[in-house]
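Only one protein chain is missing; all other protein chains are in place.
Chain lettering (A and B) follows the sequence in which the chains are written, and residue indices restart at 1 in each chain.
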Amino acid sequence: MTRDTRIQIDKSKQSHRKKIFLSNKLSVVGATIVFVFILIAILGPLLAPIPPDEINYHSILNSPSRAHYFGTDRYGRDLFSRVIYGARTSLSIGFIVVIFSTLLGLAIGTVSGYLGGNIDNFIMRFVDLLMAFPSVIVAMVLATIMGGGIKTLIIAMLVSSWTGTARIARGETLSLKQSGYVTATRGIGGKWSYILFYHILPNVLPPVLVSSTLSFGNVILNTAGLSFIGIGVQPPISEWGLIISEGRQYIVSGQWWLVFFPGLAIMLTVMGLNLLGDGLRDIFDPRQRR
Amino acid sequence: MVKPILSTCKLKKLFPVGRGVWNKPKAYVNALDKVDLDIMGCTTFGLLGESGCGKTTLAQLITRLQEPTSGTIWYKGHDITKMKGRDLRENRIYSQIQIVFQNPAEVLSPRRTIDFLLKEPLKINKVYEKEIEIEQKIEELLDKVNLRPELLTRFPHQLSGGQQQRICIARALSLNPDFIVLDEPTSALDVSVQAKILNLLVELQQKERLTYLLVTHDIRVAEYICTDIAVMYLGEIVEILKAEEFRQNAKHPYSKLLIESANTECEEKDFDLKVLDDPPSPINLPKGCRFQARCPVSIPICSTIHPELKKISDGTKCRCHRVTDN
Partner (left out) sequence: MNFSRYLLKRVVFMLLVLIGASIVAFILVRVVPGDPARMLLPPQAKQEDVDRVRIKMGLDRPYIKQYLNYLKSLLEGDLGFSYHTGRTVVEEFKLRLPATIELSLLSLGFAALVGVWLGIISAVHKNGLIDHASRLFSIGGISAPGFWIGLLCIYIFYYKLSWVPAPTGRLSLTKEVVAGGSGFLLFDALKNGDWDLFKDAFMHLLLPVLVLSYSFLAMICRLTRAGMIEVSQQDYIKFAKSCGVKTNKIIWKYSLKNGIKPVLTMLGMFLAQLIGGVVFIETVFNWPGIGRYAVDSINFLDYGPIQGFIIFMALIYVLINLAVDLIYMAIDPRIQY
């Protein structure tokens, strides 16, 4: 094979990846949904027709109409605006948790895998131990200690979500550690911190990114769920789970919109993230394709 | 008397296998057993042996990429065995002893450009202060290994095997080492490319006054460029002698078998030790001579007493009960 054909093959490999992603229509749909929700979150104040906490006793529990696209709640607040602001809350909590848990998981996972031996053993047993406690329980315990609120919520989800990333990062690192180029870099005097940063991290990143995308969806679901049972975001902040919990009592008397719209927003966001994550996984690791 | 540039004393490496209760290893692989070597400056010392006999292990122990179980390594009169990462860096051991690996494709990180990979040793060891000096050095290195500068922007997999190995050689040279371990530098390459790389290595050795430890399982390669040859079997050195005497004067039955199989199979390009059976497991070593099970000329004492590496004549040593000086 001549050099030129090699280059061509490589170029086609890159475009091949793009093709995989684009040919998987669902992942494009997912990416679009995610993009739209991020836009909504950023542009929130411009999009919301009425401030989300503006109380109006003349329009209590109105059903969806021209004036209030998603209807109003028991204080006459505009549900459309509240759902838009809810995107801000959910996505920012999600981003914070995912970014920190990814960083934490990456750091601990790669270092643990690279050092190996008893330190690695100890850290991994600890990770197993932490994984044995469902996130809901962790959140309950923390909510008991610190009281509900965004801070509790974020910490609780951090505690239970970095472990997955750590496991993946460690697994990848373990196999990379055996690779020739790590040995070779040691041979030219590279310190372990250098090797971790320049040679292991770039290879660990793709699979970790996939898992972070998928866990983003989980974080949003959990945020909503914990706020729904009263140990997450507290009123009067607009948050999807909280809006559902406030509208819950009206479902048996027919005011469906209080529950329907925020839930729909949750479902779409999470679905978008899941589809996007699946698409990314297909690109980076075709073996795991479902 | 001239002192060797590098010598090893009773170098030993065990690999634990299997983990039992409390992480205690179930058994050990005897990858390397009490290896004594003396390598003189500006020579090429060949290490010959079949797959799995511990050549790579020895190469990586000497370059301090693996920790020996016991034994010492002396480099220019310094004991470098006890040195840890920082000492090795501070005493510039990593720069002075370099290694070229068996498989260049595995050694070059797939996500980095050739440019990055070539600059890497210089940057890690902070050899130069200015970027322009680094650029100059890279140019010089590419010239030394006969590569064109266009390659710099490429990724490793966009290079041919021979080019990749040249890049590895350039990386090894960049720190101006005195001693280079070549771990089967041509075994992953086409025959036509092999010769080119070997010639390049010989040329470089003369220009830069380098000392080589060449690991190979190819007798012709060893004869072609080595000054001395050591034959290894199951982690032990079984014979050491001058390269030019190898074909005529090798005494050890294993060496003879190697020569014989090389002669009979030299028409085939890729000869290995196919005529021989598999060696015994390095986990459960036989009691007497390690070669006994396959030795065509063994005698009763071979199955009970482990032979020592004895001096036969000047510059020749052999580990066999049937070989004595006459």
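Everything below uses one rule, namely that a residue touches a chain if its C-beta (ideal position, glycine included) is under 8 Å from a C-beta of that chain, and two chains touch if they have at least 3 such contacts.
Keep in mind the model is a prediction, meaning the values are calculated, not measured.
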| item | value |
| --- | --- |
| Among A:F95, A:Y194, A:F260 or A:F284, residue touching the chain not depicted | A:F260 |
| Selected from A:T72, A:S135 or A:S161 as touching the chain missing from the view | A:S135 |
| Residues of chain A (touch criterion as defined above) contacting the omitted chain | 125, 128-129, 132-137, 140-141, 143-145, 217, 221-222, 224-225, 228-231, 241, 244, 248, 251-254, 256, 259-260, 263, 266-268, 270-271, 274-275, 290 |
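Keep this in mind: only the chains that are shown with their structure count from here on.
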| item | value |
| --- | --- |
| Centre distance in Å when chain A and chain B are each reduced to the mean of their C-alpha atoms | 50 |
| Touch list for chain B against partner chain A, complex | 23, 60, 63, 65, 85, 88-89, 94-95, 98-99, 101, 103, 106-109, 111-112, 120-121, 124-125, 154-155, 157-160, 168, 171, 175 |
| Touch list for chain A against partner chain B, complex | 3, 6-7, 10, 118, 121, 179-181, 183-192, 194, 198-199, 202-203 |
